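A single protein chain has been omitted; all remaining protein chains appear in their positions.
Then we have chain A:
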Amino acid sequence: MLLGAHLVAALLAPVLVRLWGPRAFYLLAALPAGVFGWAVTHRSGEWVQPWVPGLGLSLAFRVDTLSWLLVLLVGGVGALVLVYCARYFAPGTAGLGRFAAVFTGFAGAMLGLVVSDDLLLMYMFWELTTVLSYLLIGHTGEARPNRRAALQALIVTTAGGLAMLVGLVILGEHAGGYRWSQVAVALPDGPLLVVAVVLILIGALSKSAVFPFSFWLPAAMAAPTPVSAYLHAASMVKAGVFLVAGFAPMIVAAGGAAATVWRVSAVGLGLVTMLVGGWAALFQNDLKLLLAYGTVSQLGLLTAVFGFGTAGAALAGTAMLFAHALFKAALFLVVGVIDKAAGTRDLRRLDEWGRRAPLLVMVAVPAALSMAGLPPAIGFAGKEAVFAALLDAGAPGRLVLAGVVAGSVLTVAYTARFLWGAFARRPAAGNAVGPSGVGGSLLVAPAVLAAAGVAAGFGAGRLDRVLSPYADGFRGSADHLALWHGPGVPLVLSVLVVAAGLLLFRVLPAGLAGPRPGGRGYERVMTGTDRLAVEVTGATQRGSLPFYLALILLMLIVTAGPAMVAGWPGATAVRMWETPLHLLPVAVLIVAAVFAVPARRRLTAVILVGVTGYANAVVFLLHGAPDLALTQFLVETVTLVMVVLVLRRLPGHFSQRPGPWRRRVRVGIGVAVGTVMAGVGHLAVSARQAVPVSQAYPELVVPLGGGHNIVNVILVDIRAWDTMGEVAVLVAVATGVASLIFRRAERLHRRGPVETPTDPPRDAPVWLMAGHTVEAGRRSTMLEVVTRLIFHVIMLLSVYLLLTGHDTPGGGFTGGLVAGLALTVRYLAGGRYELAAAAPVDAGAVLGAGLLVAVGTGAGALVLGGQVLQSAVLDLHVPLLGEVHVVTSTLFDIGVYLIVVGLVLDVLRSLGAEVDRHAAAAVTPVPASARKEELV
């Protein structure tokens, strides 16, 4: 419920900010405050709602001790930081609405992450926090370092998140469910668990900026300070620690190699991080960076402590987690105050802040005490507990203890540096900036956080009771958290640590430039990936069409070829020919195809290819397919006319020949493809076992389809969907052709000649309406006369073919093609004006009308209660004509007819008339001198 409220609030936030400016943050703060209130009153809870049952994914939420602690932090710190935002941002800051939305959304995602009981759900929230943090870090995206920092954080944490997802899937698939409770009782064993553990650790460590992923966190300080206080102290970076803490009980309990790998890597890497981060923090001059490296160090400590996996360490870890969120958020906010008032965070330029801003000191010092692990703050109780727990854990514990003590020394030292840098009087500070009015209300949030740290210190006993259920998940018993344990080894260690830390701070010179750990590896990986991408792309994406096609065809040869050989039927009866008559067209076809390949003149090649088409038509006829033969003849003719129309303008010869080597490769591929296709054809036909589906057609077509021509009934009825798709393609093609040729939109719209021809001379006989517009030298009276005589006959024939196609060879396609040829003849005889006179309509309108008729017929059947494109036989009684036998699919065929006519008309207008106009207007190619050398 509260999650949903966050989502709504995130959506509303920009509006609120626009209305009220930064004050809207007060209202938004109510939401995490509500979460905090819920956490104060509830210690546990569960809520399950099935979501995607097919994936076993449910919206399962559960609050236990660990997640309760984080809910408390996410809500409490979230509310305080939002309150802080209200004063931190000046009214009218650019992008504030977006910031408010993303921030609120982030708080919701973080809440979802810690209360998800389903691992996949948790992963989704996990990635959501990653993406939102990217937006928050890159909030001021104008500066390149900011963008880079945001991108770096995004890439590192996303990469880790993906690794984690694989680990989660391993666990979930093994357990058969993704709920924590299911996974915990059904862990895999052996190497599988080791792999899963390593992958999950990668995710957790990258999110929590543990070595070797530490580098992104300091860079992420590009974010506005409230973001750093929330994301990089209290919430997001805790997600990794949270995951480690969540998995620690079950993996340590599982034992074996996985537990060893877990402990060694979590503890080892955690300690390395603690030391490196603490050391780096000592050398920072930017107060915020100092805190950032301190955070890295503390996160290392937390990872190590939780990864150690004893009850004592677990309890100490929860206390430290709590303490760290409070003091680090408070200190970040303090730095924000200084930054806002002084305009700098560089400790070399700050002076006298201690004396001039006593309130700020009163806020910062308790928080810093907690950070250094000094009483009375909770940090002291936590650190004592860590020491005690490690002391109890035998030899490995003592080894880890040594590391933690060393790290704590560094912590004390950088805390001292922080306080000294922020507040001390320094003589050497040139052009120092003093405080100029620190807003009191800006201090509320850090003050509350710091006070909470101290209060928690005094209330350590109570906290112990609340947190100990988590520690009970481990074997062994834990010491109790307390502010005062009495004298003992931990106390001695604490005293030693503080003394050594202060000494270290005194010894180190003030203004050193420190090491910057990490980042180089990231850069190497990124540039390496980039280089690899360039190499792979350069090697595979050659950008050459023949290369790609050759590759595809080679795949056909190497996959289908061997399969063909392997499945070759033993001895099947193979005829040499279907009928001896077949041999003639086949021979013509083969000769024409072979000679078309090396032809150098365009026209020769086109005619040879046309010959193969006509030969094909003869084969169709001999095979018993008159419809096909008719269509093929017509299409071949239309094609020839089309090609010749364009070739008028193109150069007569092909521009260049490929070298002999390339030619050989091409011919080799061609022969192989031909062989494979012929073989596959033979194989497919001889492998046929089922009875052809079409055997039933002869009995069906007359009663159901209302026609005798089976092929036509298939086209307009049985497989009418196919035809519908096809005519749609034709419409698209026609439109495409027109748009490629017509170069101006207004001409395209008309698709006809714009200029009006001159009036015909009165004394000459008129055969064609626009015959006089053709140049005298090109005019052919013979052609004009013949055209005049046959045009209407051909048109009549086309309508006849259309209407009788249902019973005899013909139909919409053939009819349309015949009509198209009639128009072609008119165009050839009388030029583009004659074409406009013959068909004074927009080709687009014809196409559209055809499509409308075809679709309308299909939809009409649906409206009348049948299936789409179902046909019906109507017997109408028409006066004068008597009984008329109408099949509705004829209407569909009329649509097809119109579309084919429209296509031919469009092609004539484009490739014929418009190209004529280009020629008349002397539109010539762009001088290609600059491009010549690019020809391959």
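Convention: contacts are C-beta pairs under 8 Å (C-beta built on N, C-alpha and C of every residue); 3 or more make two chains touch, one makes a residue touch a chain; residues count from 1.
Throughout what follows, contacts and distances are computed from a predicted model.
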The complex's invisible chain, by UniProt name, from "NADH-quinone oxidoreductase subunit F", "Sugar ABC transporter permease", "CoA carboxyltransferase N-terminal domain-containing protein" or "Multicomponent Na+:H+ antiporter subunit C":
"Multicomponent Na+:H+ antiporter subunit C"
Identified contact with the non-displayed chain, of A:S468, A:N709 or A:S889:
A:N709
Residue in contact with the excluded chain [from A:G161, A:P218, A:G844 or A:G858]
A:P218
From the list A:P809, A:G831, A:G858 or A:G895, pick the residue that touches the absent chain.
A:P809
Which of A:A406, A:A596 or A:L891 sits in contact with the chain that's absent?
A:A596
Check the options A:V40, A:A143 or A:A845 and report the residue that touches the missing chain.
A:A143
From the list A:A94, A:A186, A:L549 or A:V565, pick the residue that touches the absent chain.
A:L549
